[in-house]
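Submitted below is the structure of interest, expressed as structure tokens.
Only one protein chain is missing from this complex, and each of the others stays in its spot.
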Amino acid sequence: MKKLLGVALGVLTAIGGFVDMGDLVANAATGARFDMNLAWVVIVGVIGIIVYAEMSGRVAALCGRPVFDLVRERLGARFGMANMLASFFINFLTLTAEIAGVALAISLASSVNYFFIIPIVAILVWLVCWRMPFQLMERVFGLLGLCLLVFAVAVWKIGPDWNALFSATTHPHVPGSENIFTYAYFGIALFGAAMTPYEVFFFSSGAVEDGWTEKDLGENKINVLIGFPLGAALSLAIMACAHLVLAPRHIVVEQLSQVALPVASAVGRLGLAIVLIGIFAATFGAALETSLSAGYVVAQYFGWPWGKRGSPREATRFHLVVLMSIAAAALFGLTGVDPVKVTEYSIVLSAAALPLTYFPILVIANDVRYMGPNHTNGRFLNAIASVYLVILVVVAIATIPLMIITKGGS
Amino acid sequence: MRLSDLLHYTVRDSDGIELGRVSDVRIVQDGRILRGVQAAFRVDALVVGRGGVAERLGYMRARVNGPWLVRVLLTRFEQRAHVIEVDQIDHWDDDAAVITLRAGRR
Amino acid sequence: MGNRVRWVVATLALSACTHHQVGPARTFDDYVRKSRTTAEDALSSVETVRLLATTAADGNAFGPYTNVSISEQEDTLADVVGDFGSIQPPDQHADQLRAQLDALLSSATDHLAAVRIAARRGTLAGLDEVAAPLAADSDALNAFLEGLT
Partner (left out) sequence: MTDARVLHATLDLLDRQLLDRDGILCGNVDDLEIDRDETTGEVYVTALLTGPGILAYRLGARRLGRWTQRANRRIHDDDVPGVLEDRTRIPIELAGQIGPSISVAVGAKDLASHDAERWTLRHIIAHIPGNSSRAPQ
């Protein structure tokens, strides 16, 4: 019974944890601009993250090594270093975006100036990383993140023509007002948001810290197979809201407040309050995950002690990196950078760096000496993973040119 | 000498024809016993030439077999790699970072 | 690889810092394209505020959210107007276009400010009436955009 509760909590956490600042912005922006014509990318993205997150969890459970440890081991010191710097930088942008998201959500609920809130949020995030019981916080924020389900309620309240909505989703095309390049660029942003690398850094490191073994493989599967698809459904609800409410009015999503607007207009005051809580929780949870991921990436590359299980004394450099990253992200946020722009760049650059993270996972998941004879990838899984590897490489190659051609999607 | 130095060495056969760079080192534990605990790590062969990637990822050792796509892409390159056993080496030139093999060996 | 990473960092640092990059217009066509972007952005702000005003008037949004959101749109519109103003019109044809769009933008700016002021005073119930003139701005911007094609 207790075990069942644990699994249920894990699934719920995965749902709330799937959506972060990147997903909120990307889904609302594409829904407002492309209607449901890019919804298929969310599906493609979620299958990708399911396949690779499951592998990273399985590797962590069977050989006790987290993702970035493997990245260096298989790619070597030099390439691993380049990879570490790139991943750290992208993760830093994501962290900035998440902290800004928390601050924006609080500011929308209280009208306290966003710049006053950023330092407070940074301190809270750091305190949790420093000494709070992490699993508890993760679950609290994961569960509160479920408030975002109000986006689904909003869609239902708007009462769209369901057949039309379904057929718009299943028959995608490039809208007449757009060219193929911006369409591809927004698709890549959505894909990057769904497969953000910190998700596997965090997932696999957490599995190692929780001491997962072979018997936790079932829970691993259930979490990703149920949690992530439901999280993706949430993303689609956000997109549908923007499509139904914002697109007909020619509204371009450039502010987080616009993401919440369809819910307010369809569900009302209570709905607005719930959605702001949901945004707060989802971004705060993601801020925790990205803060820790900054430490994971660096510490695992250099082989330093890392983790939140022991006291900070037992992982001093790890905690120092986490602290400095949070401080730097807060300062970057305070320079007045546009948080939505930072979010967009963080997800697009994530997309460009995806093969760096996911390729080593795929190789190790096929290594008999690590996985034992019974737990390497099966043929079917390898076939899907290979298709995704090709997609990841194509996306990575196309991203930077597309960014230049479309001038960042404008 | 460090392994990272050795990985910069070039290997030539006795006629001076270049076979490639050292890309890995094969180690066999069958030698003398160290401090009574375990067998020494004797370098048994040098892996020379391209194929460093497939080697490093484990595709050449039959430990990693899948996925098919990656295996095929990587093992294509590996065909150019040579395995040179240490007793085929005639001469080490540390200043020029060149290893020359005995006559009749390639 | 190292080089590519450095490129990404440089591109990103540059693009993240610049905001609403507009640049000079060399030809009339270029100017038209920039006018269109400007009008679309302005239309987005106008429409967002209209929706916010009706939502708040229906009692569906509370004060802080409404205030902050309207201020954001006002700032966005001010940026758009500022950027457009800094573009050099290449010829007399463009001057005409500029005058036309300028009038629309300043009307929208005034009406938006009126909504912000009313919202700040806490009169959410009648906000849709205060926002009513924005409907004309919206129509005018739409007409302007259609005229461009």
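When the chains are written out, they are named A, B and C in that same order, and each has its own residue count from 1.
In the analysis below, a contact is a pair of C-beta atoms (placed from the backbone, for glycine too) under 8 Å apart; a residue touches a chain by one contact, two chains touch by 3 or more.
Just so it is clear, the structure is predicted and the values come from calculations on it, not from any experiment.
**Student:** If I'm reading the header right, one chain is hidden. Which shown chains does it touch across the whole complex?
**Tutor:** Displayed chains contacted by the hidden chain, ordered by label: A, B.
**Student:** Which one, A:G159, A:G176, A:G303 or A:G378, makes contact with the chain that was left out?
**Tutor:** If we include the chain that is not displayed, A:G303 is the one touching it.
**Student:** Touching the absent chain in the whole complex: find that residue among A:S111, A:Q135 or A:T406.
**Tutor:** Of the listed residues, the one touching the omitted chain is A:Q135.
**Student:** Which subunit A residues touch the hidden chain?
**Tutor:** Interface with the chain not displayed, on the subunit A side: 63-65, 69, 72-73, 76-78, 80-81, 130-135, 302-306, 308-314, 316-317, 319-320, 369-370.
**Student:** Which parts of subunit B are in contact with the chain that was left out?
**Tutor:** 1-4, 6-7, 23-31, 34-35, 37-44, 47, 52, 55-56, 58, 61, 86-87, 89, 92
Here, only the chains that are shown with their structure count from here on.
**Student:** Max contacts between which two chains?
**Tutor:** Per chain pair, the contact count peaks at A-C.
**Student:** I'd like the Å distance between the centres of subunit A and subunit B, where a centre is the mean of that chain's Cα atoms.
**Tutor:** Taking the mean C-alpha position of each chain, the two centres sit 42 Å apart.
**Student:** Suppose each chain is reduced to the average of its Cα coordinates; what separation in Å results between subunit B and subunit C?
**Tutor:** Using C-alpha averages as centres, the distance is 64 Å.
**Student:** Help me check something: in the complex, which residues belonging to subunit A touch subunit B?
**Tutor:** That would be residues 74-76, 362-363, 366-369, 376-377, 379, 382-383, 385-386, 389-390 of subunit A.
**Student:** Going by the contact rule at the top, pick out the subunit C residues touching subunit A in the complex.
**Tutor:** The touching residues are 1-2, 5, 7-9, 11-12, 15-17, 19, 21, 37, 40-41, 43-44, 47-48, 50-52, 54-55, 58-65, 67-69, 72-73, 76, 142.
**Student:** Please output the residues of subunit A touching subunit C within their complex, sorted ascending.
**Tutor:** It is residues 79, 82, 85-86, 89, 93, 107-111, 245, 249-252, 254-255, 257-258, 260-261, 264-265, 267-269, 271-273, 276, 337-338, 341-342, 345, 349, 352, 400, 403-404, 407-408, 410 of subunit A that touch subunit C.
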